[in-house]
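Mind having a look at this structure? Questions to follow.
Here the complex is missing one protein chain, while the rest keep their positions.
== subunit A ==
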Amino acid sequence: MRFLLDAEQREFARSLDGLLTSCDTPAAIRAWAAGDHAPGRALWARLAEAGVFALAVPERYGGFGPLPLDLSVAFAQVGRHAVPGPLVETVAAAALLDRLGDADAAGAHLPGIASGTTVASLCLTALGPYALDADAADTVLVVDGDTLRVGARPGPVQPSADPGRRLSRPSGGTVLAEGPAVAAAAAHAAGLAALATSAQSLGVGRALLARTVEYVKRRTQFGVPVGSFQAVKHRLADTLLALEFAEPLVHGAALALAAGSPDADRDVAAAKVTAGEAAYRAARTALQLHGAVGYTDELDLSLWIRKARPLRDAWGTPAACRARVLAA
């Protein structure tokens, strides 16, 4: 066995990191929050060009997936740079349409998702009433029980605690499919969404930790860097510990999904709760160790701090995930 990312996957991560570093994602988030989707769409196109969405789409529809592990690698970078938009929802929509087994529907949407021209949002009403960023999406899918509707209209935006997330209740749309196949495809999509969200959380947590480590080395009080105080060091060490132990769960869950393992649901749930909590703890630590300046929205750090908690709860709350771990 070789439970490590291979050289190609590591290189993929590095190149996405480089790409996103040059993109000024904070400006894109602030614009997104204000309802201006243009910079976010430009970012989306660049991620598509790098192959991110194609990882969720099979070859016959223009992709080279589904590759859950590579998707995890990509979403960790998406989180690290706090990219705005319904990225998780779009890859989950791809998984849903692929699994549904309806060639017309798949043919109508998947090539656009792979190439980045289709931004999708997805709402599974069993998990909550809201679709993320439906106002910015080209297509909105809703699964209600075992009915799948497409082309739903976004409702009025419901501001989230994270201004970069725009929630709304979708309505209407036309029924695309009904029956047990929908429920099975939706469950599969929810699994991939949970996996991508845990990877995204991991990235958010890593970014918060990195920024905080830099800050406590620079910020001096009492004539020394605050990072030299043991209380500060220990909190950061604990943050690293939590993230380091969440990462193998995320990778393990991706492999289980890829293999179609019967334990995949349990493994994804374990990854989701652990990565979500680790990132949220990282946010609390980052805020505390930045002091008052961390509590301002002017500092870009706030964009990551505010993401951590909604991601922890999206696509499976910690309580729901823990229940699934034990139910398996």
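What we mean here is this: a contact is a pair of C-beta atoms (placed from the backbone, for glycine too) under 8 Å apart; a residue touches a chain by one contact, two chains touch by 3 or more; residues count from 1.
The rule is short, and it goes like this: contacts and distances are computed from a predicted model.
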item: Protein name, per the UniProt record, of whichever chain is missing from view ("FMN reductase", "MaoC-like domain-containing protein", "Cytochrome c" or "Acyl-CoA dehydrogenase family protein"); value: "Acyl-CoA dehydrogenase family protein"
item: Options A:29, A:120, A:152 or A:287, residue touching the unrepresented chain; value: A:287
item: Omitted-chain contact residue, chosen from A:95, A:207 or A:232; value: A:232
item: Contact footprint on subunit A, counting only the chain that is left out; value: 127-130, 156, 158-163, 165, 167, 169, 221-224, 226, 228-232, 284, 287-288, 291-292, 294-298, 302, 305-306, 309-310, 313-314, 317-319, 322
